[in-house]
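Structure provided below as structure tokens; questions to follow.
All protein chains of the complex are present and in place, except for one that has been dropped.
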Amino acid sequence: MREFFFDLTWLIPVFPLLAFAFIVLWANPNRKLSTWAAWAGIGLSWLLGWTIFFLSWGDIHHLTPPEANHPVPLWALPAGSGMLEVGFQVDTLTALMLFMVPFVCLMIFIYSKGYMGYGTEQVDPHYSRFFAYISLFACGMLGLVVSDSLLTLFIFWEIMGLCSYLLIGFWFEKRYPDPERITPKEAGLKAFLTTRVGDVIMLLGILLLFSQVGSLSFVDLFSHDTLHMLAEKTVTLPVLGTMPVATLAALLLFGGAMGKSAQFPLHVWLPDAMEGPTPVSALIHAATMVSAGVYLVARSFPLFAAVHGGTQLAVVAFIGAFTALFASTIAVAQNDIKRGLAYSTISQLGYMIAALGVGAYIAAVFHLITHAFFKALLFLGSGSVIHGVEHGHHEVAHGHDDHGEEAFDANDMMNMGGLWSKMPRTAWTFLIGGGALAGIVPLAGFWSKDEILAHAWHGFQHGHDLGTFWPFFVWLLLTLAALLTAFYTARQVCLTFAGRPRTEAAGHAHESPPSMTWPLMILAFFAATLGLFGTPWANQFHHLIGEAFEATPFDPFVAGLSTALAVGGAAVGWLVYGRKPLAAGDVDPVKRWLGPVHTVLENKYYVDELYRAVFIRPVIWLAHVFFKFDNRWVIDPIVNAVGRAGVSLAKGMGWFDLVVVDGLVNLAGRAGATVSSLSDVVDLRFVDRIVDGVGDLVRAGGRFLRPIQTGRVQNYLLVAVLFTAITLLGLYVMLPVL
Amino acid sequence: MTYAVFILFTLMALCGGVLVVTQRNLVRAATALVLSLFGVAGLYVLLEAGFLAAVQVLVYIGAIAILIIFAIMLTRRMVQGDESGLNRQWGWALVSAVVMFALFCYVVVKAWPLALGAVSAPAVPADSTEALGLALLDWEQYVLPFEIASVLLLSAMVGAVVIAREKHDS
Amino acid sequence: MAELTVLQALGPLSPQLVLLLAALLVLGLDLAWGEKRRGWLPSVALLGLAGTIVATMSLWGRREVLFGGVFVVDPSAVFFQVIAVLATALVILMSIDYFEGRATYTGEFYSLLLVASLAITLMAGSTDLIMVYLSIELLSIVSYVLTGFMREDRRSNEAALKYFLYGAAASATMLYGMSLLYGITGSTNLEEMAAVLGADAGGSMSWVVLAAVMLLLVGFGFKVSAVPFHQWAPDVYEGAPTPFTAFLSVASKAGGFAVLLRFFLTALPDLSVNWVGLIAALSVMTMTVGNLMAIFQKNIKRMLAYSSIAQAGYILIGLVCWRHTLGAYGGGISGVLLYLLAYLFTNLGAFTVVIIVERATGSNEIADYAGLMRRNPWLAAALFVFFLSLVGIPPTAVFVGKLLIFSSAIRLGYYGLAIIGVVNGVISMYYYYGVMRQAFFLPPKEDTPIVASPPLAVALGVTLVMTLGFLVFAQPFIQLASWSTL
Partner (left out) sequence: MIPLSWYVLVSAALFCIGLFGVLARRNAVAILMAVELMLNAVNVNLVAFWRYGEPQAMAGQVFALIVFTVAAAEAAVGLALFIAIYRSRDTVAVEEIDLMKG
């Protein structure tokens, strides 16, 4: 019975894939059929996923890692004498992910029907396409969790990357009157490019592992002998020096995780990913995309832990803890409800990553699961709010001749307020989600977050592989972040729901349709209760994930402190925003108190701007230099040079003068102009620039070469002959040395 | 004596060659090509490859040179132009040809010394033409290239016809 | 006894014989049938190719030395035969409607295409300089003709002229290198050459060998379009009839690689210090220049030409890592083979889309891909998939090749090559994205839907399925490549 279902695991990603294919091939014109196909696909995955989860729950010892992972090869790629097997496996981590991913996806899918306006006048023109894309997205994530090798994992990883591009840019025709504001199309591109940076690093890690081990299957990679070998063997790299292969590989893989899980400094794409439809944000933030990065680190945790006290874990701990605090400070100053949540996601992901860094494996996975539920809830809730306000705005606009259509931003919390009575179901579910995020006892987030803090504190108190500094560092930063988290959550809840409506649109908001509120209520139930499975006294998660990992003892100090901070933070939030809710036109009190600091936070520490100044601007500048150089100097170089070779020396001198001196003068002028224009970096747009800047440089390279392609075949031959002659000459000069 | 003959043929081949690449008038260039090919045929004789020399005279000079002259006639307006026969990059072409020649000389002299003394080589079998024929038909030698060469000629023929035939409009 | 020998020798040669017969048959039927039944000729040619595949199957995994060492049959030769035949079959499918109203003499086109395919199968098994030269020339001469096949088209015959002049000079240069090699080793057979060169302990021959290798590289580099011997390619690709451009970009290139691998790994393995660095340098130049130049192109055939040049650069990394074949985890040579196969499906697929669009719009300008999504979403999606594969995004076909090649580079410590390769992959996204932007985001110039004719649809389907499901469907070839110990 159990074996039977386990052997069917590979079907889990296939169902949504079939739904995708079905919608694309047949159902596209029919919205109803598309909806049902997508629902059926993810629904079947959910049923099978939960079957497998509960079967493993019943007999967890059968699944203790790593020997009993039961990878089942579906096909193989023999390469030399090594094998690249492609298959699936079920172990406790997979089973746990199968509990969370398909269920949360299902909720989001159901919610999407209402959100995309099914059956209303405002139905999205690409309604069916949306369901096709999210099905493929779900397929990517589900495939990723059932993979038995890094190769398959990477394949699904990239499928997800692709879908994120398609989905974030789903409203690719959207333009804003404000040219500074990023459009969905640009946001999609930014997400794709930024995560791609991580992916390239990760690919190098995969290649490194493959070249060292000759296999990419988890069982082979994480076997005792392999890990030992990887930890013993060292590589020497320029700049970085000598390090064990395991460390290097782990760091490279972590590069991929940083991109996907939006860790500093690759976090910049995630807030802009809010440009996508809200269900997509929920998918990306909760169930799929960003979890993938944490999942990757959790999955390859044995590799990270292979070298005791190695740099890799310190890096992971630092990046995670720093990101957690960094993002939570930004979240305090965001007025866009979704952006606030986005920074909260980055921060929570930082928790998980930091937890993995200090070895709190169980706590990290636990937090991954609980976070998925309450963050999906919060996103869907915010979507419901936005949906409500937008509809209210439409009603108002109908009465008032469409004035100010463009200027109104339904995402801005300053345009909300007083929605508690208008949207009661959304409101109380959002409150539960917020409570879970803030870590209020006994909601889910409290237990998982507490476990992370307790583990770090324990490491500090009782010693750790990494010494005592890193655990303390992690504990301190995460505790501070917890305070901020509670504060900004309370701020959000109050700004959105408390008081009176600050705009007419908010005043006319209505509760969303049942297909949207039901998923909220179901998720709220889980967000409230899930933590009880991981209480320190009866830690079922520990039991499930594997008793191989050390349990974290309950620490009343940590629990007490974090509870106090959570309640305190929330209380402060309520005092500032809830006791006397803001009225229309009021300035955010925090903004008054913090002054310039608030501006910095509002602008996200100017990281985007920094990137522009440090990476983009120089690239553009170089490109300009290149262009200039090239225009003057290399047009038809060979032909020109040949032509010139015949003319007199005097003429040649004139030519030298013309080209070199003139070129230098121009170059200097250009450089001066560039430096002077460096001051207005801020007005340049990130995405345009990253594409155009890098592109310009690359194009300049191409342009440099292009005049050689004269269209005259004898020029081509001359190039070949000259190359041959020069190479031969060079080789003959060097040959006696060699 | 052999030296004198060698030098004669060499001069024929090289001077012919130089004329081929410098003569503006294509008909003269083609004539020079024939001269050069004769020189090369003479070198074959010196090298005791009589059959190849014969083939050179009959096939090469007979066929290729005629073919080329034929083409010149077809495109004859070129011949009367006033412009130079060389293109704009001839200077670089000269440089690279000279550099290549220098490189080759260096390599050749390093590998095969310029010894003027007693040079000997194994005797050529009396029936070398027959041996050549046998080699081309021998199952263990070059029958495959021989057959492929005929495929090549056939394809070239078909191709040339396809490309060069007058436009036939239906 | 004698007859038996003949049969024994002809057995392993049966794919070539079938191809030759098919070529002659098409030529003969073209003359015999006249205008009316000419439509059947592609089917005859395809039938011949099917026969060739059957004959090739019988050689699966065999190793034979034929004609006293002039020609061999071994897994890698068989692999290249498969590539040649598959490419030819797909190209025939792509050409069926292409020449309508563009050229007469289609019978000759198919016949000569089969001869080109024959030439590639010969290149794959040649182990004697004479055969190497002859088979390269057979391919070249047929290619000149096929490039200039649309005689009334100025671009077509300009392309043919350039191809011819470049090819003639390059092959004469290569031939000079071959003559030097023959002179220094006293043999034209690659194995015997390797023995002589291996015995040359003092390295006294290395001066000549180096010159010869460099000259040979001119010819081989011309065939695989490696920088700086690549410059003919964009012009020729642009001007040639599009189906034949597709053939040049995959099959002809594969043939070049067949010869390159055979020559370097059979004749020169012991001189590796001398040529590996050279190949690595060529590889870096080829990748980088190809990708940089592709960015500028406004004509999709030219863009694909440069992209194809860049791909040759990646493949050359595999040759650099040739030592990786023995006793290790995939890599080098099997990587090259699988890369070429993956590239075959991907690039022929891309060219199929190009042909479909060309037939509908009469243009190859990238600007005319605007709104392709609206005019035929299938085409746009397929092109997207092919481009993903060309970039090397999993799970598409070329990813497999890149994985094998780059991982062997890393294993052998060529970190620089691997990183340059990966970075180049990122650069290449830029110009593929340019086409995708047109296809998906810009409005179409006209609204008429684009329809693919049945043969083109078949070609598109096959290439699409193979590009997406390479890991699954290419299992037998993957197996074959892993046997290759070339």
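Here the chain labels run A, B and C in written order, and each chain numbers its own residues starting at 1.
The definition used in the following text is that a contact is a pair of C-beta atoms (placed from the backbone, for glycine too) under 8 Å apart; a residue touches a chain by one contact, two chains touch by 3 or more.
None of the values given here were measured: they were computed from a predicted structure.
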I'd like the shown chains that the missing chain touches, ordered by label. A, B, C
In the whole complex, not just what's shown, which of C:A159, C:A280 or C:I366 touches the removed chain? C:A159
Residue numbers in chain B that touch the chain omitted from display: 2-3, 6, 10, 13-14, 17-18, 20-21, 26, 29-30, 33, 36-37, 40, 43-44, 46-49, 51-52, 55-56, 59-60, 63-64, 67-68, 70-72, 74-75, 77-78, 83-90, 92-94, 96-98, 100-101, 104-105, 108-109, 112-116, 119-125, 128, 131-132, 135-136, 141-142, 145, 149, 152-153, 155-157, 159-161, 163-164
Residues on chain A facing the left-out chain by the touch rule are 706, 709-714, 717-718, 721
For chain C, which residues reach the chain that was dropped from this view? 129-130, 133-134, 137, 141, 144-145, 148, 151-152, 154-155, 157-162, 164-165, 168-169, 172-173, 175-176, 178-180, 182-183, 186-189, 234-235, 238-239, 296-297, 302
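In the analysis below, only the chains that are shown with their structure count from here on.
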The distance between the C-alpha centres of chain A and chain B, rounded to whole Å, is 67
So how far apart, in whole Å, are chain B and chain C when each is placed at the average of its C-alpha atoms? 31
Euclidean distance of C-alpha centroids - chain A vs chain C, Å: 39
Quick one: which residues in chain B touch 2 or more of the other chains? 103
Enumerate the residues of chain A that touch no fewer than two other chains. 714-715, 721, 724, 728, 732
Residue ranges of chain C touching chain B (in the complex, touch as defined): 5-6, 9, 20, 27, 35, 66-68, 70-71, 104-105, 108, 111-112, 115, 118, 122, 128, 130-131, 134-135, 137-138, 141-142, 144-146, 148-149, 151-152, 157, 160, 180, 183-184, 204-205, 207-208, 211
Which residues of chain A touch chain B in the complex? 638-639, 641-643, 645-646, 714-715, 718, 721-722, 724-725, 728-729, 732
Which residues of chain C touch chain A in their complex? 161-162, 165-166, 169-170, 173, 206-207, 210-211, 214-215, 217-218, 221-222, 228-229, 231-232, 234-235, 273-274, 278, 288-289, 291-296, 324-325, 327-331, 334-335, 388, 393-395, 399-400, 403-404, 406-408, 410-411, 415, 418-419, 422-423, 425-427, 429-430, 441, 471-472, 475, 478-479, 482
